[in-house]
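This report refers to the structure that appears directly beneath it.
Every protein chain but one is kept in place in this view of the complex.
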Amino acid sequence: MISAIYNFALTTGANRVIRGARIEHVCGDPTLSPEKDYAFGMRIVTTALQTLTVAVPGPTLFDPMAPGKETAHAS
Amino acid sequence: MSGPLRVVHYVNQFFGGIGGEDQAHVGVTVKAGALGPGRALEKALGDGARVEATIVCGDNFASEREAEASRAIAAELDRIKPDVLVAGPAFGSGRYGLACALVCKVAQSRSIPAITAMHPENPGASSARRGIYILPTGASTTSMQAALDTLAPLVRRLGQGETLGPSEVEGYMPRGARRVHDRGRPGYQRALDMLLDKLHGRAYRSEVPYAPPERVPPAPPVADLSRARIAMVTTGGLVRKGNPDRQVSANAVRYHRHTVAELESLSPTDWEAYHAGYFNHIVNSNPNYILPLSFLRDLERQGKVGHVHEHIYALPGVSTPVAVSAGHGRSIAADLKAGGVDGALLVAT
Partner (left out) sequence: MRLEMGTFPVTDIAFGRTTRYDAGRLTVDREAVLAAVRQDPRIASAELEIARPGESVRIWPVRDVIEPRVKVEGPGVCYPGICGRDITTVGEGRTHRLAGMGVVEVSSVNWHDAGGDFVETYLDMSGPYGEMYPYQKLLNLCLVVEPDSSLNEEVKNYAVHKAALTVADQLGEAVRSLTPPEYQVFELTPVDPTLPKVVYIWCVHSPQAMSGSPSAFCTATYGLTQLTPPWYLHPNEILDGALTGPYRTAFAMSWTVANNPLLLDLYRRHGRDWNFLGVISLRTEWTTQTEKQLMANQTAKLAHQLGAQGAVVTWDAGGNEFIEVVRSIQACERLGVKTVFLTSEDDATDGAPTMLEPLPEADAIVSTSFFKNVTLAVPEAPAVGRVIGLPTKTVRRGSTIGLHGGADAALLTAGPLPPPWRYDDHYGFNSLSCIE
């Protein structure tokens, strides 16, 4: 699940949660140039796809901007 | 009610004295009288109450052969005709908790009042098991006596044919039957009273009890993305431009499935957002922000994703009751499964 307001996805049980950019533009950022916007969106999407290939113990947050630093949720 | 209270007690293989984990496969047996904690239960009930019989079943049997176990237990209950059934307490033991919940349901189906007790985070207490009385306990058996002492008055009342009051009064876990109730005093007064109680260290009771969220077991990982079929779902309110399907902007009773087999990307001339919970204009300029088709197609072309599924699923995720959302989710999941989808991206706004 890709969401800009990811915490309550975690606290309500979603297991693979990827941080999106902003509610109004989850997979990208229109304030960037078209190229950078697309690259940013692609980073979010590829991070999301990668999470499908890993086992997770429970609700886990993946941050496209901080790869490798997944946080298992503790509420 | 004439005569002393007649109770049937349900326990698992461990509390029934049969054995530990190695005996979790045993089927349903019945012993006359109380066993193990049933003796303490009898004592806590007082007033000459009797545990007429103890039904014992292995935790694995109860979970793996549910129908068989249910039938056997129902037959015993029909034979004994107790005033009330008590299951557990199961504390933190998950399979035992699930079994206790099952047994209570069976008893209720035979018109026998039933109650169990377990830790609030026991899987047996989750929303799938609502509709039965579950008293919250600590996580371990060290709180056995406290659990039995709390259970006893409720067991007596149920056995006497009484209907219990609301969960916040009686102390059992909410059963998913929340309803409108006039509390007789304005909310602002109740709030300030509760504040004073809390500040002065007095007992207070929240009018909305905290319920730990359900845990969903994570799906196992996709083995190889480059051969996987990937689908997309969005709650961002994606609709075809002009909303010809007449989807609503909130409180959706249905989702829409669209075909994207021929599309490389979602174009703003053909798609837009119709969602009453966020500013839609940015997505209107680029619908891929909430359903990343353009990105998936790129990755498909590069061979990094095996196949982009031809169907996408959309609804506006705002103000949808949880029960309705769960229904949408189950339906979409079934569709994806039938379509041979290996993994899905859900974009939420």
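Going in written order, the chains are labelled A and B, and every chain counts its residues from 1.
The criterion applied here is as follows: a contact is a pair of C-beta atoms (placed from the backbone, for glycine too) under 8 Å apart; a residue touches a chain by one contact, two chains touch by 3 or more.
It should be emphasised that the depicted structure is a prediction, and the values quoted were computed from it without experimental measurement.
Student: For the chain not shown, which residue from B:196, B:216 or B:334 touches it across the whole complex?
Tutor: In the complete complex, the chain left out is touched by residue B:196.
Student: Out of B:41, B:69, B:318 or B:346, point to the residue that touches the absent chain in the complete complex.
Tutor: B:318
Student: With respect to the chain omitted from the figure, which of B:75, B:146, B:216 or B:326 is a touching residue?
Tutor: Going through B:75, B:146, B:216 or B:326 one by one, B:326 is the residue touching the chain not shown.
Student: Can you list where chain A touches the absent chain?
Tutor: So the residues of chain A touching the missing chain come out as 4-8, 11-12, 19, 21-24, 75.
Student: Spell out, residue by residue, where the missing chain touches chain B.
Tutor: With respect to the unshown chain, the touching residues of chain B are 127, 130, 166-168, 174-192, 194-196, 198-200, 204, 206-213, 246, 248-253, 274-282, 318-319, 321-324, 326.
FYI, only the chains that are shown with their structure count from here on.
Student: How far is the middle of chain A from the middle of chain B, if each middle is the mean of its Cα atoms, in Å?
Tutor: Computed value for the inter-centroid distance: 26 Å.
Student: Which residues, counting only chain B, touch chain A once they are in their complex?
Tutor: 213-216, 218-225, 228, 230, 236, 278-279, 282-283, 285-286, 288-290, 292, 294-296, 298-299, 304-305, 342-343, 345-349
Student: Please name which positions on chain A make contact with chain B in the complex.
Tutor: Spelled out, the residues of chain A in touch with chain B are 1-4, 9, 11-16, 20, 23-28, 30, 38, 41-42, 44-46, 48-50, 52-58.
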